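Of the protein chains in this complex, all but one are displayed in their positions.
Chain naming follows the written order as A and B, and within any one chain the residues start at number 1.
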Amino acid sequence: MPRLKLFIPVFIFLALALLLWRGLYLDPRTLPSVLIDKPLPDFELPTVEGGEQLVSKADLPDEPFLLNVWGSYCLPCLQENPILMAAKEEGVVPIVGINYKDKLNLAQMWLEDNGSPFDYSIVDEDGRLGINLGVYGAPETFVVDANGVIRYKHIGVIDYQSWQEDIMPAIAAVKAEAAQ
Amino acid sequence: MRQKQRERCQQVLRMVPELGHFSLILSFCLCVILGTLPLVGASTGNRLWIGLARPLTAGVFVFLTLSLLVLGYSFITDDFSVRFVAQHSNTLLPIQYKITAVWGGHEGSFLFWTWMLAGWMLAVSIFSKAMPDDFVARVLGIMGLIGAGYTLFMIATSNPFDRVLPLSPVDGADLNSALQDFGFIIHPPSLYMGYVGFSVVFAFAIAALLSGRLDSAWARWSRPWANTAWAILTIGIALGSWWAYYELGWGGWWAWDPVENPPMINWLLGTALIHSLAVTEKRGVFKSWTVLLAIMAFASSLLGTFITRSGLLTSVHAFASDPTRGVYILGFLGLVVGGSLLLFALRAPLMKSEFGFAAISREVFLLANNILLVVASAAILLGTLYPMVYQAVSGGELISVGPPFFNMIFVPLMAILVVFLAMGAISRWKKTSAQYLIQQLGIVAAASVGLGVLLPLVLTTEFSIGAAIATSLGLWIVFGIVQDIRIKIANKESTLAGLKSLAVSYIGMQIAHLGFATILLGASLTSIYSVEKSVLLQAGEQMDLGDYHFEFGGTEPVTGPNFIADRATFRVFEDGEFMREMYPEKRLYTQSGSPSTEMAIDAGFWRDLFITLGEPRESGAWSMTIYIKPFVRWVWLGAILMALGAVVAVLDKRYRRLKVRDLAKADAQPGGKQNDGLQPASN
Partner (left out) sequence: MISLLRAPSIPCGSGPRPRSEALRFLSIAPLFNRGQARSHRVILALLLMFASLTAYAAVDAFEFETDEQQERFRTLSNEFRCPMCQNTNLTGSGGGVAEDLRREIYFMIVDGKTDEEIEQFMLERYGDFIFYRPRLMTETILLWFGPLGFLLLGGWIIAGIIRRARPQVQVNAALSDAEQERLRKLLEKVEKQD
């Protein structure tokens, strides 16, 4: 049947259309972190609150905690602040901030104005720690387990839904593990 | 009393956007009628319904024009109750950008696009007097269906006349600063127009399939349309590249961005199509292939729309992404392209078991050209969609496919294409002896390779294999053209008489090929020989690059209509002599808060100089990059030549002659005698 050959373009097109349809429901912009299940990188940096005193990886909480990348220039950070504040009040987990590529005085003002959900905020002015964490912009939030291993990464603003559906379960899983 | 009248008048004026909306809905209705009655009429022989095609086309055009004018009016009068206007304009925007903001966003550009389609339809209905009416009715009917899809898409998912009522914003946002530019005034219109132009060729192909008349006459009717659309698309792409070059600020003129790729695919398929149409017209072969190419070229333009509008792929241009729109366009794509491919499978003539040409003949070279262009298109499509496939298969992992990949694949394919180009142009239809080819092209090959290796070596004093290959290939085309013309005019009494005797379409072809050689040389030599240097300079400091010397005179603040800027002054010396001053700027658009780099360019035939201003440092010094880009203008010059060639070819007399098989029909119809309205008096 030579005419059957003429149907080849239809089939190629159908395959392509199917692929495009599938592609519509993918988000090509949110990078999955390659650092999941990897230990946090080493660092030795000052904090927004602590003046000259440096903190390092060893000073981080030895229980599961959240690592939140923020900056005073970042509007979505402002938007997720109430959720983090609520989490702090309820004592869900300790929250450590990374003040990413910011000016110290602006960061301090921001915390004063909006309230700080953080135990302390690590100052990452030149963005080196950010790079080592694969950060590409604030806000990003990591769930870190008791051994200092990154277990989950949330990119972008935390809203009520993502807090309930993504971050809380991740925290719960890590906590359950720690309890064992 | 007068007060009341004025108020009433203002109330009426406030309703103007509704008028545009209403016109849009009306054009949709007319498109639906156009897409049904004339098509049915053509297959049942209902003359009345066939006759509806032209008036309906005019109607669609009139109402879409009205819609477009209304949108323009809303921009000019700062009617921010129209959502689209509020999102893309503000009171401070200069008037010319208020007008071009019409196509500065998704909804408006779609309206503009659809209006272009209507324009092409109108052109077909006017310049088709020589074709049988039932065929024209089919062509217009198919285009009407496409138009119905576009208008419905706008009404359903992206209406440019949507209002923000009752609480309309006092002032609008801003037009993307990168779009506030002369290049943007003209780039999208020509790109869209070329894009949409391929729907004419597509409609011709489908009409031919429907009516079962895939013949030389059909190819002859299609060719001027295909050439025109191709020429406009060429210019549109070149403008986009030129705009990116001077606007995006880092000297790139082609980025293989996911949104640049579909026009490129469309252009490659269009190039294959105009060559394949030539074979079909002259020799009556490759008919099915030509039809398939027409469908693919049109499909690629729809795919381009889909990719841009759905946010499927991350891109510079993704300024309007929305999955609902994506689903709609994909459905439309599936219906139109899937339907036509099915029709193709059912109706296309089968390939003959033997062909009327020899293994070495112009037909075979043009086939090779077609295959290479389609392979290149397929490769680009593969690279464009691969990240998506990867993500779907790997469950969320992402990869990027960028310029290094595309260059590596595309450049060798084009090099092979160029080798065949000169051979195809010089060989004869049906049969060419290998001996003849070698005899004619041997000297061309020797001269182009010899000069190609020598020239770059002598001029730059260092050997670069890339430059040698590129120059050889460019000269191969150019010398091939010269040789071919020499053969053509060898028997004429004088060179002048010989040149005069050349067919217009032949001249057009050679101009276009010359343009291709120009692009090839420009693109490769600028990639090889460009130099750049980034430095940190205080006011009064200087630097050298190549044969040029730059003195940085510091910056001063300047204020534009909707931006503030720091403007730097440079004094440029060429070989020690003062040449000119250059003023790069660093702008901040006040409304959107977005910074923007305005580079200073000194354009020249042989090289461009340009300066990009970076950031000021604490010390007061500015960072800046200075570039010298040889031959970069040739890229766009070549595109202009190619487009010019295509247009010249369209002017060939044979397209204006009364067409082959319709005489009987034309005679049978009462209006038949007026059908030679396009006949030149001299014929």
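The rule is simple: contacts are C-beta pairs under 8 Å (C-beta built on N, C-alpha and C of every residue); 3 or more make two chains touch, one makes a residue touch a chain.
What you see is a predicted model, and the numbers here were worked out from it, not measured in a lab.
Peer 1: Of B:Pro94, B:Gly356 or B:Gly442, which sits in contact with the chain we cannot see?
Peer 2: Considering all chains, including the one not shown, the answer is B:Gly356.
Peer 1: Among B:Gly45, B:Gly540 or B:Pro557, which residue is in touch with the absent chain?
Peer 2: In the complete complex, the chain left out is touched by residue B:Pro557.
Peer 1: Using the document's definition of touch, tell me which of B:Thr36, B:Thr65, B:Ser168 or B:Ser216 contacts the absent chain.
Peer 2: Of the listed residues, the one touching the omitted chain is B:Ser216.
Peer 1: Touching the absent chain in the whole complex: find that residue among A:Gly23, A:Pro46 or A:Gly71.
Peer 2: From the options A:Gly23, A:Pro46 or A:Gly71, the contact with the absent chain belongs to A:Gly71.
Peer 1: I need the residue numbers on subunit B that touch the omitted chain, in ascending order.
Peer 2: Output for subunit B: 87, 173-174, 176-179, 215-216, 247-250, 252, 255, 257, 282-285, 287, 311, 314-319, 321, 352-359, 361, 363-364, 367-368, 371-372, 374-375, 378-379, 382-383, 386, 390, 393-394, 397-405, 409, 413, 429-431, 532, 534-536, 555, 557, 564-566, 586, 588, 591-599, 612-616, 623-625, 654, 657-658, 660, 663, 673, 676, 679, 683.
Peer 1: I need the residue numbers on subunit A that touch the omitted chain, in ascending order.
Peer 2: The list for subunit A reads 27, 29-35, 71, 73-79, 82-83, 101-103, 126-128, 130-138, 155-157, 159-161.
By our rule, only the chains that are shown with their structure count from here on.
Peer 1: Subunit A to subunit B: how many Å between their CA centres?
Peer 2: 42
Peer 1: Quick one: in the complex, what on subunit B touches subunit A?
Peer 2: 288, 292, 295-296, 299, 306, 310, 312-314, 323, 326-327, 330, 333-334, 337-338, 341-342, 344-346, 348, 350-351, 385, 387-389, 391-392, 396-398
Peer 1: Taking the complex as given, what residues does subunit A use to touch subunit B?
Peer 2: My answer: residues 2-3, 6-7, 9-10, 13-14, 16-17, 19-26, 28-29, 31-32.
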